[in-house]
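My questions all concern the structure below.
All protein chains but one are shown at their positions in the complex.
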Amino acid sequence: MTRLRNVAVVAFAQLPTVAHDPHRTSTEMLYPVIRRALADCGVERGAIDFQIAGSVDYMDGRPFGFVQALDVMGSWPARQDLHLEMDAAFGAHYAWIKIQTGEIDSALVVGHGKTSEGDPRRILNLQLDPYYQAAIGLDPIATAALQASAYMARTGATDADLAAVAARNRTAGARNPEAQLREAATADALRETPWAVEPLRTGYLPPVGESATCLVLAAEGTAERLCDRPAWIHGVEQRTELQTLGARDLTRSPGAQLAAEQAYAMAGIGSAGDADVVELMALTPVEELILHDALGVDARTAAARVNPSGGALCAHPTMSTGLIRLGEAFRQLAGRAGARQVPDARRAVVHVQQGHCLQQNLVWVLGRERRWT
Amino acid sequence: MSRAAAVVGVGQTKHASRRADVSIAGLVREAVDRALADAGLEHRDVDAVVMGKAPDMLEGVAQPEQFLAGAVGAHLKPYVRVHTAGSVGASTALAATTLVQSGLYERVLAVAWEKQSEGNAMWALSPNMPFTPPLVAGAGGFFAPYCRAYIAKTGCPPHIGPVVAANARDNATRNEYAHLREPMTVEDVMSSPVLWDPIRFGETCPSSDGACALVIASEAAAKKGPRKPAWIKSGCSYAEAMWVPGRDQVSPRAGRICAKAVYDKAGIRDPWKEIQTIEIYVPFAWFEPMWLENLGFCEVGEGWRIVDRGEQKMGAHLPVNPSGGVLATNPIGASGMLRLGEAALQVMGRAGAHQVPNVRNALGHAYGGGAQYFAMWIVSEAL
Partner (left out) sequence: MSAAEPPKEPVKYVDATVRLPYRYVAGDYRATYLRALKDKTILGSRCARTGKVFVPPVVASPESFAPCEEFVEVADRGVVTTFCIVRIPVIGREIELPYVAASVALDGADISIYALIQECRPEDVRMGMRVAAVWKPDGERVGSWEDILHFRPTGEPDAAPATYLDRL
């Protein structure tokens, strides 16, 4: 493996995920988290070389919605900048790539979007191709339900299995003051919740929620000045699959598996078993089970290591959910995860997705030590 | 300091007001297939794909890159979607270049497109911002006041816009892909109706369906290709806040900062002397003199004199937009990539009937938002 630049997460700030913030617009929510992240680094805005945002016009309910974020990001004088129509974690990946070119040494990554202003189920129907799939009215819960049915048919997984996964995430979320769902729920209680779209119960799905997030990346030489315990990136890669549901085996995630293989190879690890913490952006319990397979997560040790944050089930502020996974890994490795701290966490695996049924997958490996010396 | 990267393939569609002969995927494929063929490559040779387009409301499909993954050969590859308003085609090309310059990907496909006939472009470009009086009518409505301010500040005479427009349309007659290929005289433009005073219909870009794709490659991969590549000497994208008191909206500071960065990195000290042609984002004719100033080709207030002296025509000192530019073709998401791709064609010597002779260096430029986003590159025939 070629030697790359060591890059670390040096700060992460978020607003607690809430169902609806009636006091602030999407970009007004961003301002305090950017200030906090920079304060944690002990620097002014001008010290960071590059900025990148993740947000989606349709979630904002207006074209060019992201342009307004420039005004709260300290974009004066002009900054090197990019915006992706994706979860902010993909922006972090791009920033990491840009740091590898040597052109920049640090990056400010932000995610924003007020999910509560629109109807995400109707909006995300529009992600589907307009000729066949959107036209029949599928929304993200329906497509997830198709995936769940197929998975349960192939593997024999039961409603009780799904409830157990959800309950484990809820127990973890109860220790996370930033999560939206902060009360534990038993598997039995979750099995009593009504069907959202069978075989997915409302208790297995994240509530609609919103937040704003900011994460700072810095290369070796800069990172040490900004953070006393940086979380070093050991490996990262991204792979996409096709969208067309009928063209895929929805019960598996070759994309996540391939992204993980590449990330693990870069990191010099064999599997997720080498990680003390695994944060998966699973929007349903079935997605989590599929990701266990794809990433090589041993389900027997899941309770101790998987989604100590409560995962996407406990907080799904679209555009930030992925960045939060990365931020949580940082907090774990930096020993700042409070009541949800996994003791002596030295290495973390993070997964982020985008699209329906795990279409796009991004996998990171982070560690307390530098990867390349 | 960055590793070298080059454009090894350029592809674009025949741009038109409505490409009813292809679906969205078909439109995008047309450009992608041409770029790969141009580069002598197959999809399996491409390591990553970067897609860019402007607001998805233009087509009524959210994040269409997701359903287009197969059409662009992104299956089981890294795949990213960029959106920086009007500059997006250019920032997408720059993002693809970054992927190559990281050393992690040898060949990256960049694709940018818009099929805006499928929605209602005026509506999508006139967002009714909540809690604000809905007054801004399209992009022209937003920019017309700053064109007026440019004219007032510089004493630019009224024939300059029409001269720019007529010249762009003349250039487009030599571009087989351009949307508007019928020439227009200065008189035609001056007698066309005013849409948003002072901008006339003849000075306004069309609304087009179209796509552009580029293959960006590492130095080693570029040297293996069948053709002479266009070496990317520098590429920069900058953005600035909007509501800054005293912000210059006529010659935005972000544009000047971006231009200086792109020249410095390419070792260009005197753009007027060292750059032989430029493809710049001129959606309304008055932006041509404005950008000539903002890009440092002349002193402030003198941009219109370049036009007045005819120095920006084909055959003159600095041909501007030999392809016809945005005034002849404007699929919003693609336009920025078309500027950067056309600049590449010029240094590759492959611009056909609109080739400028002996191009050593060319500038590709795009802007977006309230003239806040700027993305540019310098391409050269030598590494």
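For reference, chains read A and B in written order, and residue numbers begin at 1 within each chain.
Quick note on the criterion: a contact is a pair of C-beta atoms (placed from the backbone, for glycine too) under 8 Å apart; a residue touches a chain by one contact, two chains touch by 3 or more.
Computed from a predicted structure; not experimentally measured.
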Practice item. Touching the absent chain in the whole complex: find that residue among A:49, A:71 or A:328. Key: A:71
Exercise for review: Have a look at A:43, A:56, A:89 or A:134 and name the one touching the chain we're not showing.
Suggested key: A:134
Revision key, fill the gap. Given A:84, A:110 or A:123, the residue that touches the chain left out of view is A:123
Revision key, fill the gap. Contact residues on chain B toward the hidden chain run 20, 60, 120, 122-123, 126, 128, 130-138, 141, 144-146, 148-149, 152-153, 193-199, 241-250
Practice item. Using the touch rule from the top, list residues of chain A that touch the missing partner. Key: 20-25, 28, 31, 45, 58, 61, 70-72, 74-76, 114, 116-119, 122-123, 126, 130-131, 134-135
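Everything below uses one rule, namely that only the chains that are shown with their structure count from here on.
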Check your understanding: Just how far, in Å, is the C-alpha centre of chain B from the one of chain A?
Key -> 33
**Study point:** chain B-touching residues of chain A, taken from the complex the two chains share
**Key:** 2, 56-58, 62-64, 66-68, 70-71, 73, 75-86, 90, 94, 97-98, 100-103, 123-124, 126-131, 133-134, 237-244, 247, 254-255, 258, 354-356, 359-360
Point to revise | Residues of chain B touching chain A in the complex | key: 1-3, 23-24, 54-58, 60-63, 65-67, 69-70, 74-85, 91, 95, 98-99, 101-104, 124-125, 127, 129-130, 236-244, 253-254, 257-258, 369-370, 372-374
